[in-house]
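With one protein chain held back, the other chains of the complex are shown just where they sit.
Lettered A, B and C in written order, each chain numbered from 1.
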Amino acid sequence: MITMSKNKTNILLYLLLKNASVFFISLFIICLLLALVPDTAIPGDVSYFERVKDYLTIAYLFSYDYSVAGTFLISELILHGSKLTFTLIFLSLLIVLTIALPAGILVASEKNTNFQKLFTVTVSLLSPIPILIWASLLMLLVFVFGNMVPLYIDFEDGDLRTRMFVLLIPVAAIVLGDGILLDFYNKIRDETRKVMNEPWLIAVKARGLPIYNHVLRALLLPIFITLSSKITYLISGIIIVEYIFAWQGLGFMIWRSLETPGAKDYPLILGSVKVLLFTVFLFSFIRDILTYKLNPQLMK
Amino acid sequence: MIIHLNFRFVLGCILLLILIGMNVVAFFFSSDIIKNGTPARPPSLYLFQKALYHQPIEEEAVEDLFSFSVPDEAEPHAEDLIFNRNPKRTATVGTEYRYVPTSQYLRNRASFWVEEGPRGMKYEDGAFIWTPDSTQTGIFDISLAAQMEDSETIRGIRFKLFSDEIPFYFGTDERGNSVLGLMIAGAKWSILPGLIAVLIAVFGGLFLGAYAGYNKNFLSNFIDGTTLVLESIPALLLFFLAAVIFSFNIYIVMVAVGLVLLPVNINIIRSTVKHFVDCQFVESSKEIGFTDNQILFRDIIWYNCKPIIISQIANCFAFAIMVEVTLSYLQFGIQVPEVSWGNILLQGKSDIHKGEFWLVFFPCLMIIMSLLSFYLTGSGLSRLLDPRKN
Amino acid sequence: MRYFIKIAISFIIVLVFGLAHAQQNTGLRYIESENVASLNPYENNSLRMVNIRFHEFIFESLFRYDYNREEFLPVLAMDYSVIDGYTYDVKLKENVFWHDGERLTADDVVFTFNYAKNESNLRSLSMFFNNTISEVNKINDYTVRFSFFNPNLGENLMSLTYWILPEHLLSDGPAARREFARRPIGTGPFEFRQITIQGTGRLVRNDRYHGKVPNINDVRMDVLPDFDTATLRMRDGQSDLLVNTPISRVEEFERTHRLEPFQSYNVHAIGINFENPLLHNRNLRRALVYGFDRRRSLNQWFDGRGSVLAGPFTSSSPNYNPSLQLMEYDVDRAKELLRRAGFTTDRQGRTLDHDGNPIKLNLLVKQQLVSGMSNVIQDFIEQMKAIGIDVNAQFEISERYERRLYFEKDFDLALMEWVINPVYDISHLFISDNIYPGGHNIMSYKNSQIDELFEEYRNTDATRRLRRSQIMYDIQNILATDVPCIFLFNFDQYAVFSNRFSYTLIDPFAFFTFVNEWEVLDYYE
Partner (left out) sequence: MSTILEINNLYLGFNNSQSYIPAIRGIKVTLKKGEKVGVIGESGSGKSQTFLSTLGLLENNPGVTAGEIIFDQVNILENIPKYKKANSGIPEKANKKWIRSYTNRAKRLRGKNISIIFQDAKSSLIPYKKIIDQAWDTWKKHNIANNYEFQNTATSLLADMGINDNGKILDSYPNQLSGGEAQRAYIMLALLGNPEVLIADEPTSSLDPYSSRKIIDLLVKIVDQKGLSLIFISHRLDQILSSVNKIYVFLNGLVIEELEVSDINDISPLHPYTIFLFKMANGNYFRKLRNDICASSIEHIERNNYGCPYSNVCELKKDLDNDLQSKCNDTLPKQRLIAPGQKVACWAYEK
């Protein structure tokens, strides 16, 4: 998709335009889908297109004031929800990277030691298990042994120990579930192996210079590529974890407002969907920039 | 490398055969797999039952022989406890139920008797013995009593004994259906719906991806655009809408699953095709005179993308199972009269604090097994067929 | 590298010893299943039970209707005097203060009713006020004159049982209203302290309360959508009260907690759609009732906590006809009724209707059920199969369920649940002129005799009590024999309290009305 164009700003503009168009088109499709949701609070004579029209106004004109519940502003709800969701997402990504990065590099540098075989087998056996199963198994374990239920309510007023405990279980469910760890680990291991055999890296080593900065720089791009491809699975995983551990994040808000009977809180749903789409936009935008910037052939 | 590969492929095939076997059984004898017995009966393996009540039944001091009131004073201290073992809670018609209450030393110095129990249960040379006949099935409240020679306090324990015709190895749910039967019946949702998702995702991905990768015209840009858009829509929202609008019809949901997986497959196929298009052998075969389609499908797809397609099929099946289980867990997938692993998992989750773990343990086991079977066969097969590896 | 190892080990220690002991005091911590929608009682969708329960702490009304004694007791008002049938004078109590220190005056009452009549966007409530109250004006600081449209004493006083809002906070424009919605001020026993986005609400005791100052010093509401996690928290002792416990899960708390029963007016029934010609046949409907063993299901899944219904009324409602006999489970009677209705049975035991193909009925069910009812449905399907009728359950989410039930009438049988409103009027369910799309007579059940009796019941004066209950008895007898729907159960209702609460009186329609009289033992057991 990246055509060779002359100057740098032209490229950045092109990438920004591409990702922004993806953002708005998927928002449009979601409005179309939302209008299909049956809702008794809407009088019968409102046609499908009118519903789509006012969802589009809500979504594109950023026009919202009070949530249906009336107690809180939509912006407050979304702020609180995104605070929760992004703590979960970024903490689990952080832990995934801190596990996958050293393991990938270590495994790539040594030729198939038994540590490498052991690690690959365990990760590939653990990862196909979905987040739902991990969450319920962890909940079972924590209740049977810790005799405690890690819910978000304790997070606010608990001391540091309960906070970490309540935060750790959902994050562990996300990290282990849905093959996220496996994908990162495989990608990093293959990339490091490829870089290690590069002739210029051996030359750098021959000159006595350290090589870790070159390896990390070469890993930056594949990490972002896997990240942007895994982000949609991560979002649906987040919704499940928030449902089970009662974290009132964005995913949970979308799910509960769609699920509860009676008037549905469309501004809230569209607001949270926009925030999630923005993260997808951000990740793919950074990925495109990195593909362009790090790629030596395109260097001008 | 060869040994490692076989291990993964062989294990995957074994699990897949078990899953297909369960599917066939569920399809042919669908009526009488689920046997009926006493409700909420624990699995009859003693090992499971030990894990079930991780602390043994509390022992109470008995004032008079007939009433078993719970004493207020503190726990009886350990040394004068007599029944210090966890009794077996299940019995089967025809096989002898045996419970040895305590160590040999205590047994000589204490007298045991059955306070309240089914007909034919007696204490004989160190153990409580009972062989239920065909009429004695159901839940019996058992209370056993014991008295040390030197002290006059009588100690007793009470527990429920489940007796059935068949030894339910996996236990039963609250309606008395055998969990083993439920697992087999639930297996029919693992392969059949997945087929639809695979058809859409893998073959759609193959053709669209190949086309988008091979030539550069408006259509290929359009395909790239739609994959980007489809990729960014949160998947669960799509499943929710498909489930709600078509009143929980699992096959329509699988069409939505196919749509969600389409972009991933398109991207993979397109990148491999684009990678090979630049190679020399494509130009050379063009000069020889092969048509575009022939080059694309025979050379590029058939030789190089075969392992990728197989791993895509496996991942697609695994993802379909995951979606079906998650939706049934959130009560949006398969509804009650039908049997599905997600429903049983949800039902089991509410009994965890009572110690009845088997309604969560076995569905999780089955889900993990079916996912692993697809995943391992997929990656094993793709390694086997990979031209580059060996 | 060594630094990371230390961090990892500390994580593991935390994981193993992560016990959380919240500090105990004499506070009440109760669990709800969904967030409080709105703190202003006259805003949209405030009529959910969650909001009503939360508002009971903060606000108070002029009068309160007592269901046992069937009379209106004064709360904020001293008493009322009837000048002529259409105007009442209400005298307010003197020493009542709002939470922010202002004194309660007649202006607040006048402002509240005008606000409710024209500015509140709660359509159903403002319509009710506009139909009953013509105008409200202030006589002096502590007496208010209400003039009504019709002389019906019960209905008029019922309209005075709604919360009173502070005029000095709400009178100047929408900004003040928005601020009020964030920090409501009332005259109730508890002051509002804070509500978080997560849904956790906190209230503190109002020491200057005009009635009995409550023993509980603060109240905390937690929102837990998943009932299993709620049970786990109750067993942990981190919460004291579980408000709406599904009846099938009550036995788990029997030995460890205190169950506080209160009258229940919920009726579960399977509605029969009369638009389906097959179901016009009375013998078939009676066969359905005889063929389903309701008592066994009640005992097995709900521990027998409830009663099997013979008619539309629960045993605790005043017009209940005790002489109604229950159609006990009797398979042969059901089969015999089917034979008398002219249905034959084929080899596999399936009943065939008049033109020979087997009877197929679809049962419309709402998707997220009370936990025990899914077992009841499975029992129903099995037992109907036993007498040869093939029933298949169709699950729908609540929106599509209501559309198919009320508007499209696209069902043969439908699992329904309704709550008998405080004035025990069930006429809207069975009157024939309610059979329009969206009308409450879902079964579209037409019976002229029933219509006449309901009409007569409406016109007889409230004082001739014997005549009215006699009419109700006749209605129940006809309904029992005519089987418009299969009446299932009326479940007992329990609130699960932790053992720290000794005296906890509950009003079925307004849960926390007597919260200021609840007694708490202030040591942790």
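By definition in this document, contacts are C-beta pairs under 8 Å (C-beta built on N, C-alpha and C of every residue); 3 or more make two chains touch, one makes a residue touch a chain.
This one's a predicted model, so the numbers in the text were calculated from it and none came from an experiment.
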item: Left-out chain, listing which of the shown chains it touches; value: A
item: Which residue of A:K8, A:K83, A:K117 or A:K205 touches the chain not shown here; value: A:K205
item: Absent-chain interface as seen on chain A, which is shown; value: 111, 199-200, 202-209, 214, 217, 294, 296-297, 299
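Keep this in mind: only the chains that are shown with their structure count from here on.
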item: Chain A-chain C separation of Cα centroids, rounded to whole Å; value: 41
item: Chain A and chain B, separation of their C-alpha mean positions in angstrom; value: 27
item: Contacts with 2+ other chains: residues of chain A; value: 38, 143, 243
item: Touching two or more other chains - residues of chain C; value: 232, 397, 400
item: Footprint of chain A on chain B - complex, ascending; value: 4, 54, 221, 224-225, 228-229, 231-238, 240-241, 244-245, 260, 264, 267, 318, 322, 325-326, 329-330, 345, 349, 352-353, 357, 360, 364, 367-368, 371-372, 374-375, 379
item: Chain B residues within the chain C interface of the complex; value: 39, 174-175, 244, 247-248, 331-332, 335-337, 349-350, 352-354
item: In the complex with chain C, residue positions of chain A that touch it; value: 38-40, 44, 66, 68-72, 76-77, 80-81, 143, 145-149, 151-154, 156-158, 161-162, 164-165, 168, 243-244, 246, 248, 256, 259-263
